[in-house]
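Every protein chain of the complex appears in place save one, which is left out.
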Amino acid sequence: MSLLRYTLRRIAQAIPVLIGIVTITFFLANQIPGDPVDIMLGPTPAQEQVEAIRAQYGLDRPIHERYLTYLAGVATGDLGLSIYYDRPVLEMILLRLPVTLLLMLSAFAFAIVTAIPLGVISAKRRNEPADHVSRIVSLIGVSTPSFWIGLVLIIVFAFHLGWFPARGLVLPWENPADVRGAATQFEVIRQSVHHLFLPMIGLGTLQMAQITRIERSSMVDSLQGEYVKLARAYGVPESTIVRKHAFQVAQLPVITIIGLGLSTALGGAVLTETVFEIQGMGRLIITAINNQDYQLIMGTTLVFGFVYVIGVIITDITYSYLDPRVTYGDD
Amino acid sequence: MSINSATSDDDTPDGDDESGGGPGEVEARVGLRYTLKQVRQDTTARIGTYIVGFITFVAAFAAFDYYVLDYAIAEALLYNPEADPQNVRRLLPPVGLENQFGQGVIEHPLGTDHRGRDILSRTIYGTRIAMTVGFLATAIGLGGGTVIGAVSGYYGGWIDDVLQRVTETIYAIPFLVLVIAFMTAFGRDLTFAMIGVGITAVPVFNRLIRSRVVSIREEDYVEAARAAGVKDRNIIFRHIIPNSFAPVLVQATLQVGVSILIVAGLSFLGFGAQPPTPSWGQMLSASRGYMLPAPTFSIFPGIAILITVIGFNILGDGLQDALDPRINN
Amino acid sequence: MTEVGPPESDPEALLQVRDLCKYFDNESGLLAGVQFDDEFPYVSRSTSDVRAVDGVSFDIKEGETLGLVGESGCGKSTLARTVLRLLEPTSGSVYFQGEDLASLSGEPLRRMRKDMQMIFQDPQSSLDPRMKVGPIVEEPMKAHDMLDEEGREARAKELLEKVGLDPQHYNRYPHAFSGGQRQRVNLARALSVNPDFIVCDEPVSALDVSIQAQVLNTMEELQEEFDLTYLFIAHDLSVIRHISDRVAVMYLGNIVELADKEELFENPKHPYTRALLDAIPVPDPRSGGRTALLSGDVPSPIDPPSGCRFRTRCPKVIQPDEYDMTEEAWRNVVTFQRAVERRSFEETDPDALRSRFFDDALPSGDAGTLLDEALGHVERDEFEDAERILVERFADQSVCATATPAYEVPSDRTDGRHYAACHLRRDEAVASAVDEAAVGGAVRPGAEAPEADD
Partner (left out) sequence: MSEPLLSVRDLKTQFFTEDGTVRAVDGISFDVHEGEIVGLVGESGAGKSVATSSILRLVDSPGEIVGGEIEFKGETIFGLEEGDDGELRPRDQMLTETEMRKRIRGREIAIIFQDPMESLNPVFTIGGQLREFIEINRDLDAGEAKQEAIDMLREVGIPAPESRYDEYPHQFSGGMRQRVLIAMALACQPDLIIADEPTTALDVTVEGEILEMVKDLQEKYDTSFIWVTHDMSVVAEICDRVNVMYLGEIIEQAEVDDLFYDTKHPYTSALLDSMPRPDETLDELRPIQGVMPEAIDPPAGCRFHSRCPEAREVCREVHPEPRDLSEAGEAPHTAACVKHDAFDVGYDESPPIETRATGGFSAGFTETGGEAE
């Protein structure tokens, strides 16, 4: 099966999950106590005004009808109207999503770049000091709340040392005219990196720790494989064995873990955005909840789910690319 | 959080003490007594046991004081601002340090918060919430996941398909987002935080148990039992569940830590234990406004979370080493 | 196959297997069978059943041992599990004590299991590592409400002694036993409910030779003492020869030959049996080694060859009636055809190939013309076209491809019946279940042979 077919198949398999996400989201949002109309119109609205608004947002129709309408809307890219912002939900999401994606990508980049060497060294030097250090670091990493890391980073590096800004984010592609203190695009990018640094570490530490742990145990297993013995018996230098023979096989579970870690990281993004006051998807969903803007709640929850599913598909495809056996007898 | 479950799924434990393939080693590797013996022998597992034991003791103390004595001990030992509203000392640093609000005092070894409450006592009382939520959420996840995973794995077919699609969907929404949406819908207090976190743990245990059941179902001894005419129910209870015990125990231990982390995050966002009930996440949330003048306010609740979760993680890792899933090889 | 095969249709037989099939769906999951194609209609649903057991029939008489031998992947373990109804058959019947197991399920099936037991290949994994030996042996008795607690314990101890273990070991865990001893525990468990019939799935192949012999001897003693009937599966013909009364040889989901042991070993009638016998190593440096080895891989059970399944590797595949080649010329054609299929040579020069493959005998006439055409394709590096000509015009025209063989031949050595699924036995057969139309159809070129377009 070609990679293209595999991709299509994975996407097809994801469709029921996506519909499931819409369903869960819709019914959860419908459980929300209180009426959004109350919030919009204040404590004593006129009856006809209420009905007009309810009709406008389709709240007067039975729930199953609204569900089908919503499902159809999602399929065509219509996520409804945000009551709080008074703008289409999709528009708000498209505004905020790049921020969160940037944060996520940099966090994972940081995690992968640091974790893989750490894990490999740890496995290679098993039970030596380097291994102990790496294991303690990763143990602390998986045991620390990401928002607390954020707070500590702010206290130390922003307030105390003043190296990095404590809040906000600049997108690298923003117009220099809109960014304070930036004349050129390069300076925008520089500012962006500057702003991104602390949140990236805050969000990425957990992933880094998790990837290090799995990389280590996976490399330990791989280094004990028969094929490694064979390579040794044929005089392959130890460094090549680690870098090539053992490494590539060992990355397969790592990829799976990265895919699963997306879920944690997306949740972590909500916290990190709160800590660093970054206006991304995480803040958007909190704002939506605090204002009972349930179209926006549904929209953001949905998009979080979709982003995760797409991430998992991407990791699956990467996996199938690295493991020749997948195209053969998958499932 | 799935990471740990996947670790056991893939049979890639952090095995540290492989015997290296010396010929012909056989050893008794079954039973509860064996588990305890292994835990005693494994240094990591022992340290984990000590930490978890200590935290549990602290939590029990706090619970006793709260439910039985109505904070009598806390008030006797530590200063409570509400008892003396005239003389509130806010945002004091720990003893031995100094900040713009004054000098640390021995009555408040770790300083005071923005309302003048003692940080040490609030951190101690936060343990109660954390442990309760951690254990109960894990229990909910374990219960739900075991039932779904066992049924799904043993019967297979369409039952399996339907159940797996449903849990997959739950899994597809990032945990924290799902719990937030859930709590928005049903209620923002601790009970729903617990249930919500428990629900997110269902897919984790489901996956683990299902994969265990599927692989054990293929084991010859299960087939032998079937061939001998043993009833399905007895096969599940006599063979499958006892043989799934070790990885589930490991996962449950790790999951307690994970649940504590998620609940702390929820409290930080304002979901979960409502003030004035002391919880770590909520303390950290409150500390955000005072990070510049009183940074130590943010430090101690975080360290409490860190130590607690490390305790469970170390215990889980130690158990995993001690009860190597490759025992059947 | 219903007229002659099974070789016996003894209504008294303890077990009668009739036309049993077990196909596995190659893929699993809700959407797993859906394939995406690059061309319209883009999506198709594939059916890629693995035909692990495909139309097997045999009887087992009370008190005998039927040996079932075949290479790995031939479907023998699947057959064992399907006979015991651990797997649900795709079609066919298994009559045991007058009941069709294939139509039973649930509680009635579970009750039947009291009389039929199984012994597994892997002595390690067939005992629950978390159960003591005593409860393991008692478990089947418990399941069938035999005896009371004390009675079961007494019986378990007695059985442990019977199979050659110390009854004191009742309280030990399986890991404390060696492989051979675990297999004895397995025996004790199987015997606990006093069954009539035991399926033994490679019970000694995981054991060291010296231990194999111990366990085999015990199994024979127990058979005598408890009046057991065995279906004994193995890949090792030496073991089969030692333990069996009759032997069935399996290849790619089919039984190709079934006869009394002496008859089968001394007078094999199927080329596959012959090849297997020739391939067994003899522990004797003066035996001269093995001869006439098979070449090529076993075809995929997803799409097995038409007619005789062994024909793609058979050294004696029959010349299609439409040609009139000498035997040597035909053998050369077959060798060449298989070499082309396997792409096992590099040369493309027709003359070189002629001298390499057809040195002693070159086909003439129609066959010669076709061969020249194929050689021409090879010369132009069009291996696929060459392969198509050779396969379609030669291999697929053979009676071996157009008709499924099923013959009963007279026994030389014993009174038993001798079933051989090979068209070479057409003339000596005393009975046959071959579709004569298919055999005849192959004679006339261009005639529609329904099985031939597989």
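For the reader, a short list of remarks on this structure follows.
The chains carry the letters A, B and C, assigned in the order they are written, with residues numbered from 1 in each.
By our rule, a contact is a pair of C-beta atoms (placed from the backbone, for glycine too) under 8 Å apart; a residue touches a chain by one contact, two chains touch by 3 or more.
What you see is a predicted model; the values in this text were computed from it and never measured.
Here the missing chain is touched by one residue of C:Arg113, C:Lys261, C:His377 or C:His423, and it is C:Lys261. When the missing chain is restored to the complex, the residue among C:Leu109, C:Leu147 or C:Ile211 that touches it is C:Ile211. In the full complex, the hidden chain is touched by subunit A at residues 225-227, 229-237, 245, 248-249, 252, 322-325, 328. Interface residues of subunit C with the unshown chain, by the touch rule above, are 71-72, 163-166, 169, 172-173, 175-178, 180-181, 184, 208-214, 216-218, 235-239, 241-242, 261-262, 265, 275-287, 289-290, 293-295, 297, 342-344, 346.
Definition applied: only the chains that are shown with their structure count from here on.
Pairwise, the chains sharing the most contacting C-beta pairs are A-B. Our note on geometry: subunit A versus subunit C, Cα centroid distance of 53 Å, whole angstroms. If you average the CA atoms of subunit A and of subunit B, the two centres end up 23 Å from each other.
Among the residues of subunit A, those touching two or more other chains are numbered 16.
Shown for subunit B are the residues in touch with two or more other chains, namely 165.
Residues of subunit B touching subunit A in their complex: 1-3, 6-7, 10, 12-16, 18, 165-166, 168-178, 180-182, 184-186, 257, 261-262, 264-265, 268-269, 281, 284, 287-288, 291-292, 295, 298-299, 301-302, 305-306, 309-310, 313-314, 317. Subunit B contributes residues 26-31, 161, 165, 219-221, 223-231, 234, 238-239, 242-243, 327-328 to its touches with subunit C in the complex. Of all the residues in subunit A, the ones that touch subunit B in their complex are 16-17, 20-21, 23-25, 28-33, 126-127, 139-140, 142-148, 151-152, 154-155, 159-160, 210, 213-214, 216-218, 220-221, 224, 253, 256-257, 260-264, 266-268, 270-271, 274-275, 285-286, 289, 297, 300-301, 304-305, 308-309, 312.
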